[in-house]
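All protein chains but one are shown at their positions in the complex.
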Amino acid sequence: MLTIHCPNCGVTAEETEFHAHGEAHLKRFGPGSSEDDFESYLFMRKNPKGVHFERWHHRYGCGKWFHVARCTMTLEVFGSYTGQTSVPPQQIIDTIQDRRPDWVPAQDQA
Amino acid sequence: MKKYSVFAVAREAMRQHSGWDRAWRDAQPKAKYDVIIIGAGGHGLATAYYLGKNFGITNVAILEKGWLGGGNTGRNTTIIRSNYLQDPSAAIYEKSRSLYETMSQDLNYNVMFSPRGVIMLAQTEHEVRGYKRTAHANALQGVKTEFIDAQRVKELCPIMDIDGPRYPVLGGLWQARGGTARHDAVAWGYARACSDMGMDVIQRCEVTGIRQENGKVTGVTTNRGDIGCDKLGMVVAGHSGHLADMAGFRLPIESVALQALVSEPIKPCMDVVVMANTVHGYLSQSDKGEMVIGGGTDGYNNYTQRGSFHHIEETVRALIETFPMLSRLKMLRQWGGIVDVTGDRSPILSKTPVDGIFINCGWGTGGFKAIPGSGWAMAELMAKGRSPLTDAFGLERFTEGRFIDESVAAGVAH
Partner (left out) sequence: MSTRLATPGRLIDTSQPMSFSFNGKKLRGYRGDTLASALLANDQMLMGRSFKYHRPRGVVASGAEEPNALVNLGREGRFEPNQRVTTTELFDGLEATSQNHWPSLEFDVGAINARLSRFLPAGFYYKMFMYPRSFWKHVYEPIIRHSAGLGKAPKERDVDTYEHFHAFCDVLVVGGGVAGLQAALTAGKAGARVILLEQTDHWGGRAPVDGGVVDGASVDNFVDETLKALQSMDNVQLRLRTMGAGVYDHGYALGYERLTDHAPGSAGPRHRLWRIRAAQIITATGAIERPLSFAGNDIPGVMLASAVRDYVVNYGVSVGDRTVVVTNNDNAYLTAIALKNSGLSVPVILDARVLPDDRGLVAQAKALGIRVMMGHGVSSVKGGKRVTGVAICSQAGEGAVLEEIACDAVAMSGGWSPVVHLWSHCGGKLRWDTTHACFSPDVDNPPKGADGMGFVTPAGAASGMFALDDVLHDAHAAAEGVITCLDMKLPKEVTSPVAERREESPMAPVWMMPHGASAKLRAKSWLDYQNDVKVSDVRLAAQEGFVSVEHAKRYTTLGMATDQGKLSNINGLATLAGALDQDIPSVGTTTFRPPYHPISLGAIGGEARAEIFQPLRRTPLHDWHEANGAVFEPVGQWRRPYAFTRGSESTHDAVMREVTNTREKLGLLDASTLGKIIVKGPDAGKFLDMMYTNMMSTLKPGKCRYGLMCSENGFLIDDGVVARIDEDTWLCHTTTGGAERIHAHMEEWLQTEWWDWQVYVANVTEQYAQIAVVGPNARQALERLGGMDVSKEALGFMDWADGTLGGFNCRVYRISFSGELSYEIAVDASHGQAFWDALMAVGADLGAMPYGTECLHILRAEKGFIMIGDETDGTVIPQDLGLNWAISKKKDDFIGKRAQERSHMTDPNRWKLVGLETLDGSTLPDGAYAVGEGTNENGQRNMIGRVTSTYHSPTLGRGIAMGLVHNGPDRMGEVLSFPGTDGKTYEAKIVDPVFYDKEGEKQNV
């Protein structure tokens, strides 16, 4: 039973108010893209054991989408941030590295 | 290997059971094997077993980072059925179900396959149509099922309230030869049989790297040293993405927690397995008498084998509607397992971008029932390079858009 912070309306609330929607910061590939790129965009997932950036929706709250950085092994939450960015903000990266010095962001996460 | 039988038990009883051997040898890794299977769960062990039994390949090691059968094989609700809609699913699950019928005799290990019958409840008109469609498809696929009316459902499962105020039971898809089995015994039986064929079942052996040369697999690195192989099978539900990452490819997979619970045991009151998809719950009674309840998955990636309690609440609440007697039973234990969910929620049995590496994963919430069929098909794929049972389950289907979608309920009527 997670507690999640919504950066839009500012509340920290029960997981039941929210809904998770998988890996964040996927780049959309549309018509004209290669088979590989399109397949990766739709299906291939990092599914990491450890630090994970993911999309959440404040479904029974303000209705806004946002991002959460979370550990899939401990369920520790490093922070929430706006949905309107294609990479995690530096502050989140810093927080994670503070707590997990060995962690390095993937190429598309920096 | 000493044959198990009532006579053997009686003989041993006379000497305080001092004569029983280990069920499987405590093997040390050799330098090289023809085939290494990573993952000594049901699927991995079954793959090894059929490699030996059907193809004579016995120079095989099965590596397990923990204890064998300790993943989802030992954490599921043990339901066995094959009433799937799509051809490829029906083929592999029916193969599997039919292998369960004779598994105890094949392995000389009582896995307690109990073909007590499975009902999938129809509680909306939409489900009625869906299950009638499945019944038609199953008839052509060689899977014996029938659509039964609400009264018949009640006869088969008297503790059910078919007039439930919100979702009355309208009928159901009945597979009389579906049922349950003892999950641990499946893993133990296969491990014993593999060991007996000379294969090495190696527990507490964690793979930490995949060795390759020129795009071809040559072995694995483990906490117990390097082990070479010509072919490698990855059969590690829940951790497939992690292993694929080691081998340098990605998978269309997310790992999530699936939860289940059991009640305290009670005297027999339910002789069938019931699945209620409208309310997302399934229920059966174990031979010990516990009501075994399975529910849904969390929506987020999770490797903790713990889920969120509200899913348990939802499942229990929903089942009480259809099974009011549950209300006065008590939850004894709840637990979680990590399941791989693919892009179309059907499994992957496939070659991979690395020559010699094969992968079997993505069974989601339905893996236990598939163990023997999956092992059978995977062994054929690894031995011969292709299997009619796995053709449709290749990784390439995600590029081609050729999905195997069993959740054919995209929308509801106008």
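Assorted remarks:
Per-chain residue numbering starts at 1, and chain names A and B are given in the order in which the chains are listed.
Rule of thumb we're sticking to: a residue touches a chain if its C-beta (ideal position, glycine included) is under 8 Å from a C-beta of that chain, and two chains touch if they have at least 3 such contacts.
Please read these numbers as outputs of a predicted model, since none were measured by experiment.
The missing chain, though absent from the display, is touched by one residue of B:G198, B:G248 or B:P324; that residue is B:P324.
Here one chain is not drawn; of B:R133, B:R152 or B:R211, the residue touching it is B:R133.
Contact residues of subunit A toward the unshown chain are 1-3, 14, 21, 28-33, 35, 38, 42, 55, 57, 59, 63-65, 71, 74-77, 83-84, 99.
Mapped onto subunit B, the interface with the missing chain covers residues 4-6, 8-10, 13, 16-18, 20-26, 66-70, 74, 87-88, 90-91, 95, 101-102, 104-105, 108-110, 112-116, 123-126, 128-130, 132-137, 139-142, 146-147, 159, 161, 165-167, 182, 184-185, 188-189, 203, 263-269, 287-289, 304, 306, 308-309, 312-313, 316-318, 320-321, 324-335, 388-389, 391, 397, 399-403, 405, 407-414.
FYI, only the chains that are shown with their structure count from here on.
Those residues of subunit B that touch subunit A in the shared complex are 239, 241-242, 250-255, 298-304, 306, 308-310, 342-343, 398-399. Looking at the complex, you find that subunit A touches subunit B at residues 1-2, 15-16, 19-23, 35-36, 39-40, 42-49, 52, 54, 70, 72-75.
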